[in-house]
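Input: one structure, supplied below.
Of the protein chains in this complex, all but one are displayed in their positions.
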Amino acid sequence: MSAPLLSVDGLRVGFNTEGGLVQAVDGVSFDLRPGEVLAIVGESGSGKSVTAQTIIGLTRSPNARIEGSVKLDGEELVEASDTALRRLRGERVAMVFQDPMTSFNPVYRIGAQIAEAIQAHRGDVGKAEARARAIALLDSVGIPDAERRARDYPHEFSGGMRQRAMIAMALALEPEVLIADEPTTALDVTIQAQILALLEQLNRERQLATILITHDLGVVAEVADRVLVMYAGRVVEQGTLDEIFYDPQHPYTWGLLGSLTRLDRPRPQRLPQISGAPPSLLELPEGCAFRPRCPHEFSKCPQQPPLEARLTEAPGHCDRCWLDPERKREKRQVAGQIGLEAPAP
Amino acid sequence: MPAAAQPEAPTAVGGAVPDRGPWSQAARRFLRNRTAVAFLGLFVLIVLFVLAAPLWADNVAHTGPNETHTLEKLTIDGEKRDVVNPEGQPIGPVGFGAGGKFFLGADSRLGRDEMVRLMYGGRTSLLVGFGSALITVSLAIVLALLAGYYRGWVDTVIARTLDVLWSLPVLLIGLALGVVLAVGGLKIGPLELSGGSLWIPILIISFVTVPYVARPLRGEVLALSEKEFVEAAVAQGAGPLRLMFGEILPNLGSTIIVFFTLTIANNMLFEAGLSFLGAGVQPPNSSWGTMISIGEGLLTTQPLLAIIPGVMIMLTVLALNIVGDGLRDALDPRSKVRLEAHAGVVEPRGASV
Partner (left out) sequence: MGRFIARRLVGMLVVLFAVSVLVFLIFNVVPNSPPAQRLAGKNATPVLVKSIEEEWGFDDSLPQQYLSMMEKVFTGELTSYEPRIPVDETIVEGIPATLSLSIGAGVIWLFFGLLLGYVSAIRAGGWLDKLLTGVSIAGISIPVFLLAPVLIYFLTYKIELFPNGGYVPITEDPWGWFTHLILPWFTVAVLSIGFYSRVLRSNMLDAMNEDYVRTARAKGLSERKVMTRHVLRNSLIPIVTLFGLDFGATVAGTAIITEKLYSLQGVGLYAAEAAEKFELPPIMGVTLYGAFFVVFVNALVDIAYAYLDPRVRLGTSAQ
């Protein structure tokens, strides 16, 4: 097994707000190997975007408290200088954001914005050459008539093409890691499939290590090698794609899986949901954060469960639930499939 | 799509559920803003100052704002001095030397008591400012509601007209109207006003300022009329009047309050400018603006005659601007950037089933 390219260890990110200290990320650790696709899954407020943005230092601000370690090829990033971070942004770690319409500057042409990314890191590249490279990049992500379209403005592109252009811009300097923060959420379902196919192709052809952030398990099933499930700023389960989908260990994961509508099962009477809502990060329950929504809560839960591998045959598969594995296998079956029943009223 | 996991929708909901009504919350926020409260106090003082005009005039200065004392003499600390000297120069500030008469001196060769005039003039300035603001905001509300609610051609007509009027030079139009109406008086249907009526500057200023308030209000009405509570009211069978005045208008409340305050300030400045040019308040009425005009001629000998009314205008306008800003901060704290405590929408337990 190759050495990890990106190594996150005990990352904690807190923000000072009017209501108090909000711990958006509370002890997240994972490794990313070259060529691997890691999916981070969770609802709004789970801390997945903050984790990703912290990797390249976008969350640095006077009211942010960042602790822990992020190592890119051994180089520590959490304490790195702004100059060092700037040099690796785009060059070694690139990021693609959720809404391509607002992520491009509306008053500059697309080609110019891509060229800007190139020239920011390669001082020796002239304007004409940068433009030419931008056109080639647009072409490589499947944008037809790239030379003409490079002169267009963002609002003249369709949603899917804009996202392709964003991806092209991210690849401009051939980074080692691509972080995609909800890249398909703002797009039509049909376009989503195209973008995912593109990301998968890039990962295959260039061995591009990818962190894919999403709330949609369907997307995860398409492209991920490993999965991290986050809730209220903590990792509640992590493992390979098969482990998570076929042997999930945490009730929250059961709930996510159970709410997927599947073509191979009869139509449910009502769309299943996880009842309740994510907690306010200012008022977290004591112990396991999922308790208020979990029908399987028992006496040990007020104690914070540690993230541990509890299955001897799968040492890489960790979770944060006190239930022992046999009870889990029992309880996760709801109406013949994996799911989460509503808690008792 | 899994229905349990919600997409990353940006919201700015704070953590705890509010336990007091929004108005009292806003009031407490305002009171915490010490600068705004201080300037509110200043404004109140100014209002009290001008309200005290008759008291001062009767009991201290023993004269009215328009009574001339050109040929009289004043006894100050035993010495007799001309109110207006033979070259036509009025006497300067006397303080309490003559028991309060001519406290700020005389205003011109007409020998009127400047302090009394300052107080009475202030009444006019505040009255014109406040009255015209009332009319402006009322008209703006009606226009905005009509345009935003009915949309279609009603909105197009109103919006275009407002756009054109808004883009015109207000002082120039006000000047033209002011001069023409001062000479000719006003007659619209049964309404007849003489050229010297105080209503004329009030009406002129009101109309000219309407676009400044109506345009932003219209924008808000348009935004509000798309919201669900309006749809709900329509579904209940509410007619246009109830929708406009019962549903939309209450939600404009905080915007209207802030606009009203700022409009008073704006209109007072406008009145001062018009009156300074002679196209606003007409004799025998006087305002701080007309006083500046008179004082301008005596700037080198008695500079205070021009400067003091100007200072009064500035203090009033400043106070209103700061209070208006404070009201805006208190009533709409969303305008400040707030860090999210959590991004999900808080629902009571079980509501999602």
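First chain written, first letter: the chains are A and B, and each begins at residue 1.
In this text, contacts are C-beta pairs under 8 Å (C-beta built on N, C-alpha and C of every residue); 3 or more make two chains touch, one makes a residue touch a chain.
Every value quoted in this text rests on a predicted model; they were computed, and no experiment measured them.
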Chains in view touching the one left out: A, B
Residue, one of B:Val60, B:Val180, B:Leu222 or B:Ile257, that touches the chain absent here: B:Val180
Absent-chain interface as seen on chain B, which is shown: 164, 167-173, 175-188, 192-193, 265, 269, 272-273, 276-279, 289, 292, 295-296, 299-300, 303, 306-307, 310-311, 313-314, 317-318, 321-322, 325, 337
Residues in chain A touching the chain absent from view: 56, 58, 82, 86-91, 94-95, 97, 99, 102-107, 116-117, 120-121, 153, 155-158, 166, 169
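Basically, only the chains that are shown with their structure count from here on.
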Chain centre separation in whole Å, for chain B relative to chain A (CA means): 53
